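Only one protein chain is missing; all other protein chains are in place.
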């Protein structure tokens, strides 16, 4: 399930709703991303998250579907906010519920890693020196790549 | 921070309290373990969690300290319940907050993996065929072992 | 054809959207970019370095060789920074 919204969300209530009556769930992993008061070592006043309505939902849905294909999830939820946010504000929620915790952990991390490189959001930070568009991080590309299918090991490869 | 208690907890409120006013936190990862209605394919009515008061707190504190030594955490919290629990009930909460999400994910998983092999709790399940002490799972031992320091790779090792 | 700009591509170009009639001979994304670059200095600046420009057609990421249809919605934007 995915949602794109301006309003804040309540992680506890969202997760409770996600697993209500689902007694096959053994573990729920939740990631909440927050606005930090520092950006590249400089004080951050606030930020504005711009997005591409329509494409955002489509990309998030595709990522969520892929997570459910890869792992045996009982439920999954991605909520991403847009608009003006201040330090300490919630930006994103990713929650995954599964009978087994390894699947929930892997799927949650996969979702946030892919979301960061695929979902069309852009951060405009208001810092001491004015407004500045955040640059994409190479570390986020690397994080997403770790979820690509590994090539099959050659049978004669040394171990 | 660790807590051992009979009462339920509110994951949303706990995490909110953990990160309140901490604007250096970029990501919070939360794991909530729930009682499943199936145990080894058989219907589960309820379970009772017995623990070793004193040692439980000492072991959880040691695991929490170790997580904070290994990863740059802004805050961490482990809550584990004991007593009688029914399917759908919360058993355990692990929450980790960090400036960067990779640290929060790794530390959260480390905490739950170690807790499952080190913290003195025992589950007595009430199933269709009466009460039965749950046996430790080899998969949990394996999960904990992945956090042990890897031996340095030999420089001449084939890749 | 609707063409959208986001983030610093939008601020450099000065507006969020154009409606463009594809001239004969412009068949793919690369051709559209060449056409846009000729619209003015803001466009040329925004589309200088294609290594930092992503393209989506009808909400899907595409490459520069992607063929265009008159009914397509095309979007240009920098690498994403959400999450």
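Should a chain be cited, it is by its letter among A, B and C, assigned in written order, with residues numbered from 1 in that chain.
In the analysis below, a contact is a pair of C-beta atoms (placed from the backbone, for glycine too) under 8 Å apart; a residue touches a chain by one contact, two chains touch by 3 or more.
All figures in this text were calculated on a predicted structure; none of them were measured in a lab.
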Q: Name every shown chain in contact with the chain that has been left out of the document.
A: B
Q: Please give every residue of chain B in contact with the chain that is not shown.
A: 33, 49-52, 54-55, 58-59, 80, 91-92, 112, 115-124, 133-137, 140
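The criterion applied here is as follows: only the chains that are shown with their structure count from here on.
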Q.
Comparing chain centres built from Cα atoms against the global Cα centre, which chain wins on proximity?
A. A
Q | Centre-to-centre distance between chain C and chain A (centres being mean Cα positions), rounded to whole Å | A | 26
Q. So how far apart, in whole Å, are chain B and chain C when each is placed at the average of its C-alpha atoms?
A. 48
Q | Whole-Å gap separating chain A and chain B, where each centre is the average of the chain's CA atoms | A | 22
Q. Going by the touch rule set out above, which residues of chain A reach two or more other chains?
A. 33, 112
